[in-house]
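Below you'll find the structure, written out as structure tokens, and then a few comments.
What follows is chain A.
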Amino acid sequence: MLGTGIIKGMVETARNFVGSYTDKERLTTVEYPEERIPAKENARQFPFLVFDGEDPQAGLRCVACQICEKECPPQCILIVKDTTKKPDYMGKMQFQPKVFDIDISVCMSCQICVEVCPFEAIKMDTEFELSRGDRFGGLLVNKTGLAKSNAHYRRIHPAEAAEVDSRLAAEKAKAEAKAKAAAAAAAPAPATADVSKK
Partner candidate 1 sequence: MNGLTIILSLLVIASALGAVALRNLVHCALCLMGVFLGLAAIYLCLDAQFVGLVQILVYVGAVGILLVFAILLTRGGGAELSPFFSPSWAIGAGAAALLALIMVAAILKTDSLPAPDAGGAELPTLAQIGKRLMQEDVIVLEAMGLLLTAAAVGAIVLAMPEPPPKKEEEA
Partner candidate 2 sequence: MMDWIREFLGMLWKTVSDQPDPKAAFLPLIPEEWRSETSVLLSIAPLMMIFPALFALTTVVERKGLGRIQNRLGPNRVGPAGFLQFAADGLKTLTKEDIVPRAADQLVHFLAPLALVVPVFLTFSVLPFGRHLVPLDLESGLLFFFAIGAATELSVFMAGWASRNKYSLLGALRAVAQMVSYEIPLILSALTVVMATGTLSLPQIVDAQAAGNGEWLARWHVFTPWGFFGFALFLVAACAEANRAPFDLPEGESEIIAGYYLEYSGFKFALFFLGEYLGLFAACGLGITLFLGGWHAPLPILERWIPSYAWFFAKLAALIGLFIWVRGTLPRVRMDQLMNLAWKFMLPLALVNLLAVALWHFLPNPLARWAASSILLAGAYVGLGRALMPPSRIGKRVYRYAPQDSR
């Protein structure tokens, strides 16, 4: 019959209309500033630098190798290497960045910096409320702004962080074992030398 399709459609929309008052589950939107949807596990916005321990600057995992700077497709990262080496989180002497800036107005959130980093030092953040009064200075984030603790990383990407932590722990254990072996190897050596001297 002609026109029944229209009536069917009208009934459907009427059901939606009434349903949206009676059934809160129907509403597909949330009232954003007051209500929030929990962030998705794999959400990513802009990169941040992970630090271990208490001091955000000394604990940075970044060793200023500048791989990310070179790989970044839109060239939004600026790194200036420090001239002196400092002990890194594994106790090794490493360079640290003196300057580490990311211009998030240029960043395209591609995550390539995260993929190329050999030190698990740069990760993607889920923070998205980044509007600023100043378009240029406000969106240029420096080292202080970028440094976020490993605890923060564990909170926003739990599964990924656990994997990274276990890998780093394994590496650290391996390094320690190696150091111990080296130390063990080094310890008898003087003895033998002594022996040879004798």
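Note that in this section a residue touches a chain if its C-beta (ideal position, glycine included) is under 8 Å from a C-beta of that chain, and two chains touch if they have at least 3 such contacts; residues count from 1.
The candidate set was assembled so that all candidates are chains of the complex that A comes from, given by their letters.
As the structure is a computational prediction, the values presented were derived from the model and not from experiment.
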- prompt: Hey, among 1 or 2, which one's touching chain A in this complex?
  reply: 2
Message: Which stretch or stretches of chain A touch candidate 2 in the complex?
response: 1-3, 6, 9-10, 12-14, 16-17, 19-21, 26-29, 31
